[in-house]
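I have a structure here, written as structure tokens, and I will follow up with some questions on it.
Omission of a single protein chain aside, the complex is shown with its protein chains in their original locations.
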Amino acid sequence: MAPILEVDRVTMRFGGLVANEDVSFRVEPGQVYAVIGPNGAGKTTLFNAITGVYQPSAGEVRFEGSVIRKRVGPRLALRVLGTAVVSAIASSLAVNILSLWKAVVVANYAYGEPFAWGKALSCAGPVLREAGAAWTWLPALIGALVGGGAAFVLWLRRRRTPDVVQRAGIARTFQNIRLFGELSVLENVLVGMHARLRTGFLENLLRLPSFFGERHRSRDRAMELLRFVGLESRAPDAARNLPYGLQRRLEIARALASSPRLLLLDEPAAGMNPTETVALTGLIRQIRERGVTVLLIEHHMRVVMGVSDRICVLNFGKRIAEGTPEQIRSDPACIEAYLGKEELG
Amino acid sequence: MKNRTLPLLASLALASVALAQTGTLKIVSSLPRTGSANAQTTSMVNGIKMAIDEVGGQIDGMKIEYEDMDDASPQRGNWDPAVEAQNANRAVRDESVIGYIGTYNSGASKISMPILNKAGLVMISPGNTYPGLTKPGMGEANEPRIYRPSGKINYFRVVPTDDLQGRVAAEWAKELGCTSVYLLDDRELYGKGIADVFEKRAKELGLRVLGREGIDPKASNYKALANKIKASGADLVYYGGTTQTNAGQIAKDLRSAGVTSKYMVPDGCFEEAFILAAGAENLEGRTFITFGGLPANQLQGRGAKFREAYIARYRVEPEAYALYGYEAGRVLLDAVKRAKAKTREGVLEAVRSTRDFEGALGTWSFDENGDTTSRIMSGQSVEGGKFKFVKVLGQ
Amino acid sequence: MIRGRSLSPSWILLGGAVLLGLLDRPLGLGLVDPMRGVLVFALLGLGLNVVTGFTGLLHLGMAAFMAIGAYAFAIGTCDIYPFQLGFWPAMVLTVVVGAVAGFLLGAPTLGLRGDYLAIVTLGFGEIVQDVMKNMDAITKGTQGINPLPPPVLPGVGELGSEEGPWYWLFLGLLVLAVMACRNLERSRTGRAWLAVREDELAASCMGIAPIPAKMYAFATGAALAAMAGGLWASLYASTGEPGNYDFQVSILALCIVIVGGMGSIDGVLVGSLAMIGVANIALPKLAAWLQARGVVDPSNVLGSPNNWKYLVFGVVLMVMMRVRPEGLLPARLGRVGGGR
Partner (left out) sequence: MHAIAHLATLTPLAVAAALQAEPATAEAASGVLGQQIVTGLSNGMIIALIAIGYTMVYGIIELINFAHGDLCTLGAFFALMLVGALGMEAWSGVAGMAGVVLLLAGAAAFCALFNWSIDRVVYRPLRSAPKLTLLVSAIGCSFVLVNLALFWGGLPMEVFGGGVAAAAPKDFPAMVPDSSLLPDAWDSWVSAEAFLRSSPSWNDPSVWWLTWAPRVALAVLVKSRELNFTTSDLLVWCVTLPLMVALTGLVRCTRLGKAMRAVAQNPTAASLMGIDVDRVIGAAFLIGGALGGFASVIYALYNNTISFQMGYRTGMDAFTAAVLGGIGSMPGAVVGGLLIGVARAISDGYIEARWTNSVVFAILIATLVFRPSGLLGAKLRDKV
């Protein structure tokens, strides 16, 4: 079976600091795959590299066989060309606006008399010709180059931003909970659904029929997800008012709202009590049963060993072991670097 | 609550109507009282009050009330269109108001003129100098018709307009022996307008205009501009602006940059505060101020009496604009006195028919546009830290 | 949004405004005239609320869009220009021009963060003022453009000097704007804005592209501000001068939003009533009252009530913030943006 996610020799450098070095692993569809390692091993950095928060300094991340990026295509062409044309017109106009105005409007309009549009507009041409290439076409050219160039550079720079990655089917949660605190629990889930919803600005502004249809469907689905994580009774509350454990669950529901094929959970059990941890293990299993592949960072060995199909161990940014839970449990390097300390401490 | 206050308020409203009937006539003024123009407007208000006191606060047994409205708002620190419109509307609604003295800024008048015109309430400005408000062909194509939606003239002014002052200023500059001039303006309606007229007239007179700059009146200094002016070698710097738009700072920066040329300013700077702001030593002997009227100490007859009374009452020399406040108040009260019916229409009719008015500025009339026929302009210089009358201009 | 709130403060306030409109004349309050200004500033505040309140972008150049609106409306309608559109077509044009201007400013700068964006907007405000002043061949410089046509209503005709119809029209437009903002806030678009305000990175990890979302907010805010500018100009039949749309106006708009409560539509309505009410209604009335009592001594700087206005206005701002740091009517789910 083709892997759903391939992390291929990813290196992350920040100035002189190397957070990940040459990390590789593959996640098969339907797996629960765990990344473990001591604090500062570079696990979250790796997550950020996968989700597009950071760009890998070297290596690549492939999702379902290809790197997630905005495609070169008609949209790009339209965008660059459009910006170029608009900025060309704008720059040329900005340079000539006063003389154009005088020739077209002021010269052809006598107060109180009708305005001959055709005649007036025909006066624009001579003005531009008189200004000469240096003042008419040069600004337009510079405008087109700068505008089009900037549009292209920005596109290039934003080719693999988190929203692009998320829309491709990878959703995530955060280690330090990042819910939208002032929004209600339900709205948090609806935000997670953003990319799956279609209504545009005008439909929302004017509340066209399509708005109501989608609102109905999206709410049903959001409530279903809240029921799935056990939060349906808290739907109208502000997210910030939820207790910690429930906030973690809400993060999961929010991530699931986008119907991802791969879900990244960043220490979902952090700060949970043993009962909650057990419930969480069950929840992760249920998520897998829904057909979502899970990539997990976790410190709680009970959770990791309980749900994972395979485990990758990082230390000081490097992969030191990979395999099934049993293999990891018996791997001497892991025991020395991580497990031993953890279990003794 | 509501039920109880309703009759109370209604009776109050009735009472105020009744008061108007038993003979109170109200004059309001709308001037920017908050912010930087406060000094001039205070002297105008003083002038208005003196005019009212002169008639004993009553005419034909009817009490004259006066309200000093502010057309500036604190958040703007300058005239505010909303407040000016509000003042005009309030004056229109108050039946007892028979005269509106204002405004100080021509821009504000553009807002309130149509409102007052529709109500037929007479408006006399002691400070507006933008020509387009009254004179056809001097401003935009649709001016001044648009300020008179009723078709009748209700707006009058006792000050000569910028087109006159800018003209005589350029002529005076020529007389002073200047051959080249550097023009500055503050990019406000008044300053830019007067500098435009100056520029046009200067070119006609054969003065070389070496440069024209619009400045930021809030800048902390103009030293860079002064360097540029010095390099241009102009022998006159004309600034279309006021004390508030930093005319004093320009004088200082010109001197410290080593510019030795003359410096000429319009009457927006004809106030004690200009000398205080610029520092007398920076103006001494090189600064020339034009003024659309005569300074108080040159006045004869009624004007001289006004000056004495003003000094006796406020213990300071009246500023140039005090006289215009006084004159506006007097011409209005005179019209009230002459009006047969003490109503808005009556008063308006009386103001319109003002001819050969014995004013503090001499004898003058309102012309068919509502402008004063007084054309007296004067030129001042600064000597010994005081304004010194030099000559009558434009005669 | 899921709890049906039977009567939100917005509707109570607007209902109060309707009541005021009905009772003003019989009671002789004379409040309808100054209230028109409050309504226009409420529109401006709604625009800024979309940008600052919903999307969390500190915007210090709202006056620029108001100016753009006023001048677009003026150039479209005034008879010294050949276009001479009627009120309604010109108003549509105004809103479109505002939105485009917002888009053009936003496109290169919305990648900036927090206070850097704030100063860019501030700078934009200054530049727009300079352009309006300096391009006098087009904008008539400091003269301002007048006269501008009053609105035309079916059945009423052109609105004249009678304040009532103006008041009702502005109130109607404000109600429409409130409804529009409400619709947006409780939709996919608005949720994206709120999410970007709460946590831009998390929002982008939820599939929201932050820059387009901000762009929509910016353009919506600019369009509302432009509409406020157009109405403002129509109300006074003049654009006034470019200096009328200076930094102080932007600051006033910001005060309206924050004093009212960030991100709260109800708050904007209360805030504009509080700010413009204090500055343009209460303070003049207070000054007039003191004057009528003769408590005025113009020979002394302290003696004139007008000289106290800045102080009173400033103290009112500080006290409001001290007493209700989260604003008078905070957004629906409790405190917004607590801490820093």
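In this document, chain identifiers A, B and C correspond to the written order of the chains, with residue numbering beginning at 1 in each.
Simple rule for what comes next: a contact is a pair of C-beta atoms (placed from the backbone, for glycine too) under 8 Å apart; a residue touches a chain by one contact, two chains touch by 3 or more.
In this text the structure is predicted, and so the values were computed from the model without any measurement.
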| item | value |
| --- | --- |
| Per the touch definition above, residue among C:L159, C:L254 or C:L329 touching the missing chain | C:L254 |
| Residue in contact with the excluded chain [from C:G28, C:G111 or C:G164] | C:G111 |
| Touch criterion as defined above, residue of C:S8, C:Q84, C:N134 or C:S161 at the omitted chain | C:N134 |
| Option touching the unshown chain, where B:I98, B:I215 or B:V382 are the choices | B:I215 |
| On chain C, residues whose C-beta touches the chain left out of the figure | 52, 58, 108-109, 111-113, 115-116, 118-120, 122-124, 126-127, 130-131, 133-134, 201, 247, 251, 254-255, 258-259, 262, 300-302, 307-311, 313-318, 321-322, 325-327, 335-340 |
| Contact footprint on chain B, counting only the chain that is left out | 35-39, 74-75, 77, 187, 213-216, 218-225, 227-228, 230-231, 243-244, 246, 248-249, 252, 255-258, 271-273, 276-279, 316 |
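Going forward, only the chains that are shown with their structure count from here on.
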| item | value |
| --- | --- |
| Distance between the centres, which are taken as Cα means, of chain C and chain A, whole angstrom | 34 |
| For chain A paired with chain B, centre-to-centre distance based on mean C-alpha positions, whole Å | 63 |
| Junction residues of chain B - those touching two or more other chains | 141-142 |
| Junction residues of chain C - those touching two or more other chains | 79-80 |
| Chain B contact footprint on chain C (complex, rising order) | 26-30, 33-34, 37, 78-80, 133-134, 140-144, 146-147, 160-161, 163, 232, 235-238, 240-241, 243-244, 246, 248-249, 251-252, 279-280, 283-284, 287-288, 291-292, 298-299, 304, 306-307, 309-310, 312-313 |
| For the chain B and chain C complex, residues of the former touching the latter | 6, 9-10, 12-13, 33-34, 38, 42, 45-46, 67-70, 72-78, 80-83, 85-86, 89-90, 92-93, 107, 110-111, 114-115, 118-119, 130, 132, 139-142, 146, 187-189, 192, 214, 314 |
| Residues on chain C engaged by chain A in the complex (per definition of touch) | 1-3, 79-83, 104, 108, 111, 135, 137-138, 180, 183-184, 187-192, 194-195, 198-199, 201-211, 216, 263, 331, 333-337 |
